[in-house]
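These notes are about the structure you will find just below.
Incomplete set of chains, arranged as in the complex.
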Amino acid sequence: MSGAAGEVTPEVVAEHGLTPAEYDRVLEIMGRAPNLLELGIFSVMWSEHCSYKSSKRWLKELPTEAPWVIHGPGENAGVIDIGDGLAAIFKMESHNHPSFIEPYQGAATGVGGILRDVFTMGARPVANLNALRFGSPDHPRTRHLLRGVVAGIGGYGNCVGVPTVGGEVNFHDSYNGNILVNAMTVGIAPVDRIFTARASGIGNAVVYVGSKTGRDGIHGESMASAEFSEDAEEKRPTVQVGDPFTEKLLIEACLELMATDAIVAIQDMGAAGLTSSSFEMASSGGVGIQLDLDQVPCREDAMTPYEMMLSESQERMLLILAPGRQEKAEAIFRKWELDFAVIGHLTDTGRMVLRFGGETVGDLPIDPLAKASPEYDRPWVATPPPASVSLGEPGVPLETALLRLLACPDLASRRWIWEQYDHTVMGDTVQRPGGDAAVVRIHGSNRGLAIATDCTPRYCRAHPETGGAQAVAEAWRNLNAVGALPRAVTDNMNFGNPERPEVMGQFVGCIQGMKAACLALDFPVVSGNVSLYNETDGRAILPTPAIGAVGVIEDLSRSATVALKRDGDALLLLGEARGHLGQSLYLREILGREAGPPPPVDLQAERRNGDFARRLIAEQGVDTCHDLSDGGLLVALAEMAMAGRRGATVTLPAGPGADALQLAAASFGEDQARYLLAMPAALADRALQDAAAAGVPLQRIGIVGGGKLTVTDAFTISVDALATAHEEWLPGYMAL
Amino acid sequence: MKARVHVTLKPGVLDPQGRAVNHALHSLGFDRVGDVRQGKFFDIELGYDDREAAEAAVKEMCDRLLANPVVESYAIEIQA
Amino acid sequence: MQAGVIVFPGSNCDRDVAVALAQSTGRPAAMIWHGESALPPLDLIVIPGGFSYGDYLRSGAIAAHSPIMREVVARARAGTAVLAICNGFQIAQEAGLLPGALLRNASQRFVCRDVHLLVERSAPPFTSRYNAGTVVRIPVAHHDGNFYADDETLARLEGEGQVVFRYVTAEGARAPDANPNGSLADIAGICDPGGRILGMMPHPERLADAALGGTDGRAMFDAALEHLS
């Protein structure tokens, strides 16, 4: 077999990231030594990214089923039934490393990739979100990375015309050398028009559409030097450049074709491009595939089969067309000025045969390669339980602490970010960024999707199991807080090197916690993504299992926002106030310590309190609600006041004679399963009665009104002063 | 002294703008147009007397700000 | 009233404006692909927002050369009303329908937020339902909205009452903070001398529905219905 020059030596095998044991497996499957092209294919198919070899064993433990789940993990994205004959299709994906190298393009192509995962299944994308983690604000690269990532997310999402409606941002020095850029897309499709990658129909055409293939992303390390000439570096951009304009055309063209009966199967070309897309399609359909690589639209001269199969050029899709539909399909793609090329057909051989220049240049069995990828049960050690923390004196008055917290990097307003995202395009954004969950109207109806992303990495490091559960619980809470019925989640598991047992222990712990929470809250995982090896010089990032969550609002006129709305409304605290300060932002920002156990997560209480809050909104017309998370009660109250430009007077839920530390704990403790609600007095009376009857902890803590926030026996501060502190930090930081 | 700095995408890096310009020129009937690459340039006034010092400074500006070394390359011309 | 919305590759507010038009007019707008060379009979032509041709080269420059734009220009010259929003405004300038240019925002950043506009001109067919001097709230979402015209052109626009909207504070005051993009004279929207071609950076279609938090934009579509039927 020729056409793929270069000898496969042990060094070349190692450069392709295959272990000697994995290479033995290759030899066994092939029954001979692979050529370089074939080796390249094995290497990408068995990479951590494509094969999930370290994480698979644990991901299997996550609950993935519910009556409303149409497709769980395993497809391009998760699919749930949202009623009225419609499905929500969503997933989150990381682009961490590329974004660190080149923040604008790395983040932009991350958005492009996740959009394709969603529209490849037949959905029109309706919302983008992004969960971002940067290094310490003092780190010299942080500003540059933040600026570039935000511009890249906006540059791509704004151009394709999908609103970017929410997300989260944390700063921590563990991300100094490994930022996290996790992008989520949600789309909507009719339930009876969902497309998968399952190829079928021997003889059916394999069609390539979208942009041309260049030498993008063929990484230096995983590349056999033998094959390339001197100027290899110059020729081979490892950073891919996104073309959102082409993506927009691709969305429209694919959706137009999807409205016909031409498509048998469809798959985006993501990481490992043509290789993984063609393998996945053939493997899931149980068929063989023959590709004629001479037909692949190339952007550059003299591209080799190796380069074509491994290129990560963006904005490309692979389709299997039904017989006789080629002309119709081609006309649509030509209309949208996109490349369209028949590059092969399906066979009954169960093999992938690659032809180039009149010769067979590669011939591999599909199933053994796709399904028999390595799976590791990596050794792990559980994270030792955190020591309890003894707190000294609070040090600063409550008022000062509140102002400092509102202006701290993890809590300061993200307006500077979301104003760079078009969050109102498509004309259905009912709740813009800034609330608990974004709410996007289901087009043409009075129903909505609520969407949020959450994770508190410092909790995950202190106690992975609690942190994993907390991430799911907080996402669930954010959906309830707007009045949505939480339905399902997607996850993005960002961790360090899984070959280190402590890191693997964090992974396992987080999974266990997520599993417990998903089960208790009827909140299955329908899609996800894993990003490992996020570490520099042996120092791993905080374990970061980012959760993206989707819920349904049946009647948008019965939903809630965080803004205080009327003077005279009663303020009600739902959930118990225990004043847990371990791992709190108060402890870190005011007392200067990252220590102690995270707040315990009581899933029964979460469920009970969340169901109660949602019913108040959806059934009794309560329209003001905010869940309590980072910063606790006073931060949440301040956020409600700033959003509504309206003050309030509250009494802290601390016993009489509480000392200064107890008052701080009541103000800023991060106890879970809590919500703060505001409602007219009559509704409040009824809610309190119902709660008492149902054994739900609910108490009146204050009243809305005026332009100031007053904490009885402590302080009074104007809402404007709070807003100034909250709004100034990020623009000020970025202006430097 | 003045410098003109040209910044271009490295060869092989996708240039969607250049491609769009190429298409647009073709649809206007300029059918003898081949490849088009788009770049940017900066005209910078410099308070240096010494040409070499100026060049060194501009090179540093390119490395630190004007060009993105991951995808772009640059060329400097110093004009007296 | 029959409205038509021109759709370019990369337009992305075409559907949004069609929804707002249908809400006011009670009938669907005609969606017209840029490659068409003829227009059906229309009372109003809308050039919508988005990123035609990815905003590559210059925002609006490539779309302005689309086959359909020759027809749009001819109709506009013959008196058909044209509403050009955001990228549509950029296209209209590139096509010579409106003066000036829209440069990169002074901040260099894309900006998406609600702005307040002072209505400088209350007149058919688009702004008759606003009283001159009122302040309306409408979102912007653009990277290139920094209005520029040379002194002579600016003087003419001001002198002939062709400045339709200006960025102001909620209270109606001119202020640097109220101007989201650095536009000269805080200009957010202008019209031709006859007032039938209106270009504006803000998106009235995005606040034309109470469920989205405001209806100030709707008055423009209602006015069009009243005057162009």
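Structural remarks
Chains: A, B and C, in written order; residue numbering restarts at 1 for each.
As a working rule, a residue touches a chain if its C-beta (ideal position, glycine included) is under 8 Å from a C-beta of that chain, and two chains touch if they have at least 3 such contacts.
Not measured: the values here are computed from a predicted model.
Summed over the full structure file, the protein chains occur with the copy numbers A x1, B x2, C x1.
The definition used in the following text is that only the chains that are shown with their structure count from here on.
Annotation: 35 Å between the Cα-based centres of subunit A and subunit C. Distance between subunit B and subunit C, defined via averaged C-alpha coordinates, is recorded as 34 Å. The set of subunit C residues that touch two or more partner chains comprises 53-54, 56.
Contact with two or more other chains is made by residues 16, 20 of subunit B.
In the complex of the two chains, the subunit B residues touching subunit A come out as 9-16, 20, 23, 68, 70-71. Contact residues of subunit B toward subunit C in the complex are 16-17, 20-21, 24, 27-28, 38.
Interface residues of subunit A facing subunit C in the complex, by the touch rule stated above, are 151, 154-155, 158-161, 243-246, 248-249, 335-337, 418-430, 441, 446, 556.
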